[in-house]
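Down below is the structure, laid out as structure tokens.
A protein chain is absent from this complex, but the other protein chains hold their places.
Let's look at chain A:
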Amino acid sequence: MSLASSAAPLPRPTGLFDLLRPGARAAFTILAVSAVLLLFLAPIIILVVTSLRPGWGVYYIYRGTEFTLANYFEVFQRGVVIKAFVNSFVLSTVATIISLGVTVTSGYMLSRFKGWLPKTWFTSIYVFRTVPYISWVLPLYVVNQSLGLYDTFTGILAAHVAVHVCFFSWIMKGFFDGIDPSMEYAAMIDGCTRWGAFRRVALPAAGPAIAALGILSWLWTWNEFLFALILTGNRTPLLTVTMAQFVTELGTEWNLMSAMAVMAMIPAIIITLFAQKYVIQGLRI
């Protein structure tokens, strides 16, 4: 018994693009793709080339022929760089794990329950979301100072988790809105508690979305600069801030900074390539 519809597929709506001749269409496509590549790929190419140039060669990368890996060795000889990598990695991972726990449940609550509690919660994260997040930083600095959390792992972690929760609970709510609640009702009739229906039916159904959100959270923290700059100091070096420290009073060490930036990009690229499928799938629910 098949439900395959016998109706002919609807003709695609024609737009301006379809009116062009095939040759013009190809030219147009190539032009558009080149523009995008130039915009996104050129900086990365320049960055990689710069990272491979000796210090005196960074200002005319287009005509130098000397290339070296010395920048990478030099960067990694600085203890703070290794420490920053480890710190950023641990921070991103821990913040993601904690915040997923909160965003998933709070997104679910916002999507499924009514009443004063979800309403208040929704309003508060709405407010925090609309406030430019730069304006949180100074108060957070004061708070962290007074609690003795300034330049500690806990201090920066708490700030990141807070941002994740406010920014990503919304997205999670959207995912759950897209999942039919009758599946959970069926589970409750099939012997689950309300919590069981969430855990055993809604949660697995939201799996791709959760994976997507995890990746977004992880990358957000890995790339984050402002909190790291204001809320941490020498005791808790983080990647982005350490990278910026190559700008010194004696000038900017572009070659070293680029080498570090390339290294910092690698985990992000690996994760993105590996998880692209999930992100696309998850954001499509």
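Note that contacts are C-beta pairs under 8 Å (C-beta built on N, C-alpha and C of every residue); 3 or more make two chains touch, one makes a residue touch a chain; residues count from 1.
As a convention for this text, contacts and distances are computed from a predicted model.
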Exercise for review: Name the absent chain as its UniProt record does, using one of the following: "Phenylacetate-CoA oxygenase", "Phosphoribosylformylglycinamidine synthase subunit PurS", "sn-glycerol-3-phosphate ABC transporter ATP-binding protein UgpC" or "2-oxoisovalerate dehydrogenase subunit beta".
Suggested key: "sn-glycerol-3-phosphate ABC transporter ATP-binding protein UgpC"
Review point. Per the definition of touch given earlier, which of A:P54, A:G101 or A:P204 contacts the omitted chain?
Key: A:P204
Practice item. May I ask which residue of A:S34, A:T123 or A:T193 touches the chain that does not appear here? Key: A:T193
Study note, to complete from the structure: Touch with the missing chain holds, among A:Y185, A:F225 or A:F274, for A:Y185
Study note, to complete from the structure: It is residues of chain A that touch the chain not shown, namely 1-4, 180, 182-183, 185-194, 196, 201, 204-205, 207
